[in-house]
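I have a structure here, written as structure tokens, and I will follow up with some questions on it.
The complex appears here minus one protein chain, its other protein chains still in place.
Naming follows writing order (A, B and C), and every chain is counted from residue 1.
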Amino acid sequence: MIVVMKGGTTPEQVQEIAGRLEEMGYQVNPIFGVERTVVGAVGGSEHMKIDAIDQLRSYDYVEDVILITKPYKFVAKESRGAKSAIDIDGIKIGGDQVVMMAGPCTVESEEQLFSTAERVAKAGATILRGGAYKPSTSPYSFQGMGLEGLKLLKEAGKRYNLKVVTEVMHVRKVEEVAEYADILQIGTRNMQNYDLLREVGQSRVPAMLKRGMTAKLEEWLLAAEYIASGGNDRIILCERGIRTFEPYTRNTLDLSAVPALHSLTHLPVVVDPSQGTGRRDLVAAMSKAAVAVGADGLIIEVHPNPDHAIKDGAQSITIEAFEKLMPELQAIASAVGRSF
Amino acid sequence: MIVVMKGGTTPEQVQEIAGRLEEMGYQVNPIFGVERTVVGAVGGSEHMKIDAIDQLRSYDYVEDVILITKPYKFVAKESRGAKSAIDIDGIKIGGDQVVMMAGPCTVESEEQLFSTAERVAKAGATILRGGAYKPSTSPYSFQGMGLEGLKLLKEAGKRYNLKVVTEVMHVRKVEEVAEYADILQIGTRNMQNYDLLREVGQSRVPAMLKRGMTAKLEEWLLAAEYIASGGNDRIILCERGIRTFEPYTRNTLDLSAVPALHSLTHLPVVVDPSQGTGRRDLVAAMSKAAVAVGADGLIIEVHPNPDHAIKDGAQSITIEAFEKLMPELQAIASAVGRSF
Amino acid sequence: MIVVMKGGTTPEQVQEIAGRLEEMGYQVNPIFGVERTVVGAVGGSEHMKIDAIDQLRSYDYVEDVILITKPYKFVAKESRGAKSAIDIDGIKIGGDQVVMMAGPCTVESEEQLFSTAERVAKAGATILRGGAYKPSTSPYSFQGMGLEGLKLLKEAGKRYNLKVVTEVMHVRKVEEVAEYADILQIGTRNMQNYDLLREVGQSRVPAMLKRGMTAKLEEWLLAAEYIASGGNDRIILCERGIRTFEPYTRNTLDLSAVPALHSLTHLPVVVDPSQGTGRRDLVAAMSKAAVAVGADGLIIEVHPNPDHAIKDGAQSITIEAFEKLMPELQAIASAVGRSF
Partner (left out) sequence: MIVVMKGGTTPEQVQEIAGRLEEMGYQVNPIFGVERTVVGAVGGSEHMKIDAIDQLRSYDYVEDVILITKPYKFVAKESRGAKSAIDIDGIKIGGDQVVMMAGPCTVESEEQLFSTAERVAKAGATILRGGAYKPSTSPYSFQGMGLEGLKLLKEAGKRYNLKVVTEVMHVRKVEEVAEYADILQIGTRNMQNYDLLREVGQSRVPAMLKRGMTAKLEEWLLAAEYIASGGNDRIILCERGIRTFEPYTRNTLDLSAVPALHSLTHLPVVVDPSQGTGRRDLVAAMSKAAVAVGADGLIIEVHPNPDHAIKDGAQSITIEAFEKLMPELQAIASAVGRSF
């Protein structure tokens, strides 16, 4: 940790800071310069660093405090050395294969879900996505089929040999969703819902943590650390676009997050080009880019009849479009030494 | 609602859209232009509009769908005509008086809380703030004193004749917090935690809803609508800064939100210059600006010894600074025809 | 154009707006609804639309004005139907081949430039990049070698059979730069320097217009329209990252802009992964993604010894890294039906 003192700081003030740092368990090394003094601190416990920064910043004569080690531990690349592959009953996310998750934004009916599941499975998807509990900006929007939707998902998964990923929004429903799903998705609006993160941290079911629409990489990894520190270390990160000033797309899909995360964490990273663009006509191109950039998987919204989807039809592609896309993605995957 | 068709749309396609709109209960009026056709739709139920937009956007030949009425109802200005004043046991938020909420970021000890409460009350604050359950970006940060903190808050409030506002983060603790607090604060990270919003919507205790750090005004009002539609219409909005590219301040305090909200909603609006800037040296100036712009209240972090605060000391002002600030704010309040 | 009137508008007010629109040459069609009236306007001259919006928005009883046709003409996809390929003396940008532009951020010396040029040419680059006039955030930074740098670029280009792209910053130096360069680059800070855009619009040399770091796609295309309307229609767009809240990367490279632009404009689009990330370790992955997403070219900063580069060494890759990258990109290009 580096504490930068303001210009004109007295030796007593530097001493005060050095004292605080020593109390916190750091070894302290002040550098007195002509214009300015900085205090370097090494050692100290992982667990206190974030609070320490906060406390040192409080001093009027401290200009800035800079953390030089990462504030997360379990999810840091260093903790494993290599990339982790999450094994979902034989399907490995984070291994050599790129994993395809596909299905409707929202479970609407048996007919809609099963027809989609059958064909995406045939086309090469191994995981079925579908919303049973839906977060909606408006209280008047459709909130999902709930438990009935979960049951349909599980049944469709069984019939077509697909694993199931679906969102969990309610702390009190984590167990219920875990009964029917193979992966618990935490949505963008709940990325810093710490209550939910801790609850999922105690589940035995793997979690897929979507990036908050305004989350920095570090905040995202700290949210994952909440889950991991609770005991559930089977976490998949999902880049789904960030909020920017550009109105053409619903979000700006930040593909540079994929290689960046691969150097910061051992967790696998998948990409959601549907939410990430909000536009059906951009999904194919961004899917190809995501495979090329090194994503461990994709999650794509597919609907048998997007024009009549209850939600997010504008970003859903048709089943036919999905079938056409899969071999194109396989070509890219081969080009980067992976397969589907 | 206006549905803008893409160039080259056929009359059949326009007919298809018109048919969907009529099914939804709209009266339809297409305008055929030389280059392009637009379909105007009036009427229709408030409750379906957001989903309808989503569904119409799904059509490949639809360029855009534009909502021309607001998607919220209970919190809309029109639903009351005039501004609402929320009465907290005699203290009116949204009336002629500007209400001052002050206290430490985090409840740390009886000594710290009571000494602060006593003096902010004497200086003119009527509501005590203080965190008992603290949301923290890192799982390793201090998470608050919990129930013990709530008890201290209630006791301090009683002793110094202050109402209490404190954050509630856990769906399963809404009742517990409501027992000790006069206002339930929902923090920026939970603005779209719909589970929590619904739970607070069923409480008899007023809510203070902070703006999500990346929330548009409309999304914020829809979050308030979640609470209101649950039956709890005593809602205070709190502007606390939005996330931008500027690193100098922790957030960018968007003061234009105050007059904007006053024209969109009847709910009172308070301003948090501590979170909104993250810098102690900017709190006084931004507090003055907030009163001048028409805020119904301020919420300020005050600490007897900010250099030793557990959290957010950098944005906390001293008790002395608070005492000095109050008369300055009163002068501004007078200048805009209000008082403290 | 759609003019949305506020609630409670009188028929006289609607008439006033309709009159203004008719004066402007529009055919007018008002839709009177129960809650609200909208006025549809079709026809009207391309050239006045932006000002018309501005003027109609001024009315107190107008809620919003929505443009339903694009405000640009020469650069719009519709103006050509197909994609344009810009022919730079035999090298086609926007055709089947993906074009590689490579070279140092800044021309530092003959030795540095020529050694780089020789090897990037051998590895498959066809265009040499290099800054002679450098825009710098600080007046105390190195501002480039100027004319001497231009001369070196031209000579290196001639010797290694590379075309040359370099930035022009000064209105009074457009002719000078045009004498030495095959493509005039307009940098991100000058995207809305209309004086410069008009000057380049009168040049016979093709232009490469980088996206403003905060420019919406529409604003970018309008900037291109400035150049095109001056007579120079050989314009290449270059996505180079936008400014967001994420501090990990210098900019957020918006790859979705590539397919989006391909549907909005006939102009070719290249991608700059060096500026777009600011991090050498992300350049290879983002280059692959850019080819996969459909970019017509890449522009990459390559330096024989990045650790000793005068500028932007952190985002420059070594010549060896570039040589290793080229065949990897070729594999992706093949997978999407293109070549280098």
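Please note the rule applied: a residue touches a chain if its C-beta (ideal position, glycine included) is under 8 Å from a C-beta of that chain, and two chains touch if they have at least 3 such contacts.
It should be emphasised that the depicted structure is a prediction, and the values quoted were computed from it without experimental measurement.
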Give the residue, chosen from B:Ile68, B:Val258, B:Ile300 or B:Ile319, that touches the chain omitted from the document. B:Val258
Which is it among A:Thr69, A:Ser109, A:Asn161 or A:Gln202 that touches the chain not included here? A:Thr69
For review purposes, identify every residue of chain A that touches the missing chain, sorted by number. 2, 4, 7, 27, 29, 31, 33-36, 38, 40, 42-43, 63-64, 66, 68-69, 78, 243-245, 247
Residue-wise, where is chain C in contact with the chain that is not depicted? 46-51, 54-55, 57-60, 71-72, 135-142, 169-172, 189-190, 192-196, 213-214, 219, 222, 225-226, 229, 243, 280, 306-314, 316
Positions on chain B where the hidden chain makes contact: 214, 216-218, 242, 244-249, 252-256, 258-260, 263, 276-277, 279, 281-282, 285-286, 288-294, 328, 331-332, 334-336
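Going forward, only the chains that are shown with their structure count from here on.
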CA centroids of chain A and chain C: separation to the nearest Å works out as 31
Chain A: positions in contact with at least two other chains: 214
